[in-house]
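Dumping the structure here so I can ask a few things about it.
Excerpt of the complex: some chains, original placement.
Labels A and B are assigned to the chains in the order they are written; within every chain, residues are numbered from 1.
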Amino acid sequence: MLSPDLIEEGSDVLVYIDPRRKWVTRVVKGKVFGSDRGTFRMDDVIGKPFGTSVNTSMNVRAYVLKPLLIDYIERGFERRTQVIYPKDAGFIALILGIGPGSRVLEAGIGSGFMCSVIANIVRPNGKVYAYEIRPEFAEIARKNLARLGLDKYVEIKIRDLREGVDEKDLDAAILDLPDPWDVLDVVYRALKPSAPAVFFLPTVSQVEKLLEAIERHGGFVDARCFEILLREYQLVRGAIRPHTTMVGHTGYIMFVRKVLKD
Amino acid sequence: MLSPDLIEEGSDVLVYIDPRRKWVTRVVKGKVFGSDRGTFRMDDVIGKPFGTSVNTSMNVRAYVLKPLLIDYIERGFERRTQVIYPKDAGFIALILGIGPGSRVLEAGIGSGFMCSVIANIVRPNGKVYAYEIRPEFAEIARKNLARLGLDKYVEIKIRDLREGVDEKDLDAAILDLPDPWDVLDVVYRALKPSAPAVFFLPTVSQVEKLLEAIERHGGFVDARCFEILLREYQLVRGAIRPHTTMVGHTGYIMFVRKVLKD
């Protein structure tokens, strides 16, 4: 994403052969790129512009593209946890109202997918404060963010959110935690008045429990809950149709805004 | 969005009473805010922080919040055209891979909803080049963008995209046009190699026709087509359920990437 426009030693590239054959990989001098559609020498693309193509050893055309954020998310990142999908991440970023300069609370960071989407938007002068209780996930997220050059916009803290947040007057919060009702007041105190928080919840039982906690807490209004379904289509001329299987559920997106209590 | 943290004369505010009673309005000294749940004097909130509340003349609590981008889109903007909905806009912004500094082609701008989402992300040093053939829509979009302070990141040109684009080496393109097959080559020439373009298409017949044109053109790969369904839930404790009616369709989101031709 932050790579130059010419492919260099060390550049991340997206190699595209066909819809089922796409890989994010790093260009290394002397290395051979291999696939079930043949190989090519990476040296042959160094110095060429992104968007170029080469023929593989099996005479199949391979395109060498600059990876987009979505490519990292779909196939470039290391993942160990459930992740927030692009269909949800784009919508969440939008309803959080963030932009360059925003200061955002995140917990937990997981593999860093949602974090990378937010960090990309708040840079260069904004920041994500990411609380994560499991050090091994914090480490994966850090590596994923570093690969994108986004790590400098994120401050990862290995800490249970229930112990409190160091920051104040944050512009937005995104919480991907199993028990968000336990941290409602911590989130409340970290946010600027009027700022939004989004909770990502896999089960509708959690939605019901969180709704109850929100009403009991009293410092939030405009509670909304969304669910996003994404269908991808098979683009074959004369035979256009949705894919046979789809992701039927990831999670519920619950939104609130902080208000001042009397 | 760019308003200060204290409510002032001239601030845009979101007045929130309940899920069906939300308005984006401007604070004017001496003015009375009226609703079917009673009135309050705007003077009573001037100087208070966003997130404050007042009681209306009918003794109903009204919260006065700082509007988010989504509030402008949902209820603050003037609209004359079909618009790209938030469910689609967030996902499109994500797959376009844009961030602060990106230079983006848009056509047509319509009421400026999608444009405001992109402009908010590419600022301060990026730019949206928006081509729009209908001067009256360009004018509405300009007003909507100005209200958000985002107009300085957008250059609107009242011109048919078929006549060509002045810019080169753009990072991404978003096309919301009825006949995108007519401008494929114009879009191709405006984009940086490897850059993505997204087409927003209301009918599947257009998807089929555009796919044919893309294959004939030859300068694009990785064609994908998505459709997003958003369900919002009624959040009543003990009676949680999706809303009875929903938006069943807005448009198909078609994605491609430019590659170099031989």
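Convention: contacts are C-beta pairs under 8 Å (C-beta built on N, C-alpha and C of every residue); 3 or more make two chains touch, one makes a residue touch a chain.
Quick caveat: nothing in here was measured; it's all calculated off a predicted structure.
Chemist: Please give the number of copies in the complete assembly; 2 of them are in place here.
Modeler: The entire assembly in this structure file is built from 4 identical chains.
Operating definition for what follows: only the chains that are shown with their structure count from here on.
Chemist: Compute the distance, rounded to whole Å, between the mean C-alpha positions of chain A and chain B.
Modeler: 21
Chemist: Chain B touches which residues of chain A in the complex?
Modeler: Per the touch definition, chain A meets chain B at residues 1, 5, 16, 19, 22, 49-53, 63, 65-66, 68-70, 86-87, 89-97, 99-100, 117, 120-121, 123-124, 192-196, 204, 207-208, 211-212, 215, 221-233, 235, 237, 240, 242, 252, 257-260.
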